[in-house]
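Only one protein chain is missing; all other protein chains are in place.
Think of it as A, B and C in the order they're written, each chain with its own count starting at 1.
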Amino acid sequence: MRVLYFAWVRERIGLAEEDVSPPREVTTVGDLIAWLAARGEGYAEAFARPATIRAALDKTHARLESSIATAREIAFFPPMTGG
Amino acid sequence: MRVLYFAWVRERIGLAEEDVSPPREVTTVGDLIAWLAARGEGYAEAFARPATIRAALDKTHARLESSIATAREIAFFPPMTGG
Amino acid sequence: MRGFTVRVQAAPFDTAAEEALLTDGRRDIGAVVTFIGLCRDEAGTLAALELEHYPDMAEAEIARVAEEALARWPLQGLTIIHRHGVIKPGEKIVLVAAAARHRGEAFAAAEFLMDYLKTQAPFWKKEHRADGAAGGWVEAKAKDDAAAARWRR
Partner (left out) sequence: MRGFTVRVQAAPFDTAAEEALLTDGRRDIGAVVTFIGLCRDEAGTLAALELEHYPDMAEAEIARVAEEALARWPLQGLTIIHRHGVIKPGEKIVLVAAAARHRGEAFAAAEFLMDYLKTQAPFWKKEHRADGAAGGWVEAKAKDDAAAARWRR
């Protein structure tokens, strides 16, 4: 599963993207955030406040409770500030 | 007193502007409309429905009850359709 | 705010040039909302619109409405151009361009100005029909009065 990070999520983790293989019990976006947050200091910092994290599954906005079962690409980023 | 007519008010009266000298008892825009309406067939037609007539005193929007005492130029026209 | 520009003219105008006049050299503007009103051919039935206006009052009334917009919103630039005379389908009739720090102010000011121009600026449209038959004066719309009324406080 490909995971992408943007903006300060990317900066805190120190990676723009990576492949991860979470265990089977990680079934939702929220589960994946909790699992990633345990991978190290940068991850813990990036995901410290889940309310400030947005996610997309295969380039479509998703929620914490969305299932990641069929997703090939998951992205995490802060609230958007375009326009 | 200079009077100007625009759009279908002008067409019905057959004049774009004229000088008029209403009697002293004509003190408001509404009085002037009534006095002008009696001047002939075109005027009567132009002012047949006072609710559809707008007026300006010296190039500022006015009401039927506005005093014409100090006005040098009075204009009559239909509701505006610019923009 | 550095004043505003109002022009009433028969000649066409250049939207890009007006936008450049508002924004060139500026680094404090965050949003520009530009409205352009064009002549529609009404499914081929309209040959042209003829816009009659009340010279001097047209400029004065647009300036009055512009001052009201500036009193309501912190604009950083404002241009209003209204044409008169014969205008063919596809040609531009009116331009309102409002510059501000934030988009909400620019949108509100531009929409307010258009609603007020429609009902307060002394212009009258006459239709020239494509089939040569006598065209009539465009009637004022209750919808436009309602649009202007919502800004009253």
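The working rule: a residue touches a chain if its C-beta (ideal position, glycine included) is under 8 Å from a C-beta of that chain, and two chains touch if they have at least 3 such contacts.
Predicted model only: the values in this text are computed from it and were never measured.
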Among the chains presented, those that the missing one touches: A, C
Positions on chain C contacted by the hidden chain, ascending: 14-16, 19, 23, 25-41, 43, 89-90, 101, 103-104, 106-107, 110-111, 114, 147
Hidden partner chain, residues of chain A it touches: 4, 6-8, 10, 56, 59-61, 75, 77-83
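By definition in this document, only the chains that are shown with their structure count from here on.
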Chain centre separation (chain A, chain B; CA means) in Å: 72
Where chain A touches two or more other chains, by residue: none
Two or more partner chains touched - positions in chain C: none
